[in-house]
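A single protein chain has been omitted from the complex, and every remaining protein chain is retained in its original position.
Labels for the chains are A and B, by order of writing; each one numbers its residues from 1.
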Amino acid sequence: MKYLRKYPFLGPLVAVVVVYAIFAIVAPGSFTRAENLTTMAGQTVVVGIAASGMTLVILLGGIDLSVGSNVALSTVVCALCMRAGAPAILAAAAAMASGLVAGLVNGALVTTLRITPFIVTLGTMRALRGLAKGLADEQKIDAPSSGIDALVAPLPPGYGWALFPPGVWIMLATSGLVAAMLVYTRGGRHIVAIGSNEATARLCGVRVERMKWLVYGLAGLFAGLAGVMEFSTLTVGDPTDSIGLELEVIAAVVIGGGSLAGGEGSVAGALFGALLMTVIRTGSTYLGIDNWVQDIVTGGIVVTAVALDRARRASEARR
Amino acid sequence: MFGRTLRFALTLVAALLLLSCNRSKDGGTTKIAVIPKGTTHEFWKAVHAGAVKASRELHVEIVWKGPLAEDDLKGQIDVVQSFVAQGVSGIVLAPLNDKALEKPVDGAVKANIPVVIFDSDLAGSAHKSFVATDNLAAGRLAGEKLAALLGQKGKIAVLRYQEGSASTQKREEGFLEAVRKMPDIQVVSDNQYGGATTESAFEKAESLLAAQNAGSGGVDGVFCPNESTTFGMLLALRKAGLAGKIKFVGFDASEKLVGALRDGHVDALVVQDPFKIGYEAVRTMVEVIAGKPVQPRIDTGAVVVDKASLDKPETKAIVAPDLAPWLGK
Partner (left out) sequence: MSGLVARGVAKAYGATVALAGVDLEVHAGEVHALLGENGAGKSTLVKILAGAVRPDGGSLTLDGAPYAPKDPAAARAAGVRLVSQERALCPHMTVEENVLLGGEPTRMGVLRREEARAIAARALHAIDPSGAKKHRLRPDALVRDLGPGEQQLVEIARAITEPRCRLLLLDEPTSSLGADDVEALFKVITRLCEAGLAVVYISHHLDEIRRIGSRFTVIRDGRTAGTGRVAEATPADIVTMMAGRSIEDLYPRSPRVPGDVVLEARDLAGAGLPVRASFELRRGEVLGIAGLVGSGRTELLRAIFGLDRVRRGEVRVGAYVGPASPAARLAQGVGLLSEDRGGEGLALGLTIADNVTLSRLSGLGPRGFVAPSRMRTAAARFIEKLGIVCAGPDAPVSSLSGGNQQKVALARLLYHDVDVLLLDEPTRGVDVGARAAIYALIDRLACESNKAVLVVSSAAEELVGIADRVAVMHKGELGPARPVGELDVRAVMLEQAGAS
């Protein structure tokens, strides 16, 4: 109990281990194969990276519904650049830049128009999707994907020492950076302060508007990076990709201990939340569980995770 | 309170366990993963039944698993990767995109898992065989039928399905090729996409009909290349009071569409044999696993069904195969 409170990500970690153990027992022996672990890690990359940004937004007391559309837009931008013959690194940079700009637009609308983030990002969710479709001429864009496609692909022979594909390491590095920012920098503390009590933060001289810009911008940047990873998987730019991804990302953050009221959330927890959903998905595939059962189970786990967290807090408050 | 919630969580886990135990049957046999584009369309249910029939006759185990969200490209890639990591004996796949699935299929082949493609084609040459209707030919059939219905002249609109779906693009192509040969037939619209769901197809169909003034003779005939667009178009025609007035050739045969054919709201349906597709795909895979040579292209055929031919027994076997023995529902 005491540890849970100090390290909120322990809850989702335990959940991941338990669910993994269940599948390891029930599923055919191949579930515990190393290939499967790497595959699951690779499939978590997109949600995991986007969840780092979403954790910041939710800590701040906001929400970003435009993540899915932003990811799709990034795959389109990436594909367009690659098709135009740009080197992989430049295409990736362009995709991340488009994500960053979209995020900054969210931040600008939230701070200057003073509309609630839910509505702002509900709007940009549609608008970015439209922009992606327009840029892609309403089609999937075939583009050479050499260079980028290695990010989440299984490691080529001879590179086994790296354990995971580069995308997984990028995800871990992003999460690590964000987590360190929250603990070790002034800006990180101010984000939590704003989410916890915005009026107080303003009173204490925190530049609330600037922090909001920064956080929505960062969330957009991470969505752009997630889009690069998505492109690496798809190898085409797909404007209709990642519909509903935002809900999966939000679910990951919430399973990881995030509170939509702000002030609470854990980057590591969100990562485990994302992993938990991948494990359930993969396990269901292994067992041939029908999709509708899988939907119900995933939904049940989101609600249960939050209910458990609340109950734990209530029991702590009573002591 | 905490205890109660914990108990609830444990119950959930136990339920999951039970469900799982239910599913994990015999191990050790040949296990073939069959991955459709989606799981809710009627078409895929017939494919599923055919696959089950083949699995029973040939004594192999199949795992039927589509992407979680219908037509979710990333979801399908994830499913393929999971089966590769699991190390199944073979993968039978209906790719949602002809290029994006190429790499996962390469990955499977590198892991010594043979792949048979069905329904829609895939770029590259890693897969052993492609089992599907010859969609170009099927599209041509549809075009010739609609032209015949219109007496070789009139205005025609096409509601396309979705970008990047090779099978429907071929049908559209075949259809347009056939009707464009007729000098008196004019294609008034061929750039509208119905999208993945019946609902989106219905909305597009409505605006398409309105934009072309279908109510006042702007359109004489329509064509749709798959079940969801055909049904969406049917709903839109009915809503506009045009059902039966505009000649309508659709694709695929669900119960609802066959009913509409009887009512005269649809004039003809080009019907693939999904049951046969499913059956042939699994059968081909079993042969691949057994090391036998297989044809790189297997055509499962298509027929035009209209009101007159509907009740012939050979049509019935294709249009409304009895799925119950295979799917148990």
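Quick note on the criterion: a residue touches a chain if its C-beta (ideal position, glycine included) is under 8 Å from a C-beta of that chain, and two chains touch if they have at least 3 such contacts.
Bear in mind that the values here come from a model prediction, so they are computed numbers and not experimental data.
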Review point. If the full complex is used, which shown chains touch the chain that is missing here?
Key: A
Practice item. Can you work out which residue in A:S30, A:Q139 or A:S196 touches the chain that's missing from view? Key: A:S196
Review point. Which of these touches the unseen chain: A:A34, A:C204 or A:L247?
Key: A:C204
Practice item. Name, in rising order, the residues on chain A that touch the hidden chain in the full complex. Key: 184-187, 189-190, 192-193, 195-197, 199-201, 203-206, 263-264, 318
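Convention: only the chains that are shown with their structure count from here on.
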Exercise for review: Express in whole angstrom the distance between the two chain centres, defined as the mean CA positions of chain A and chain B.
Suggested key: 32
Exercise for review: Name, in rising order, each residue of chain B that touches chain A in their complex.
Suggested key: 1-2, 4-6, 8-9, 12-13, 16-17, 19-21, 23-24, 27, 39, 63-66, 68-69, 72-74, 77-79, 81-87, 97, 99-100, 102-103, 107, 111, 163-164, 193, 196
Point to revise | Residue ranges of chain A touching chain B (in the complex, touch as defined) | key: 18-19, 22-23, 26-28, 30-31, 33, 35-36, 38-40, 42-43, 46, 138-140, 142, 149, 153-154, 230, 233-236, 238, 240-244, 281-283, 285-291, 293-295, 297, 300-301, 304, 307-308, 310-312, 314-315
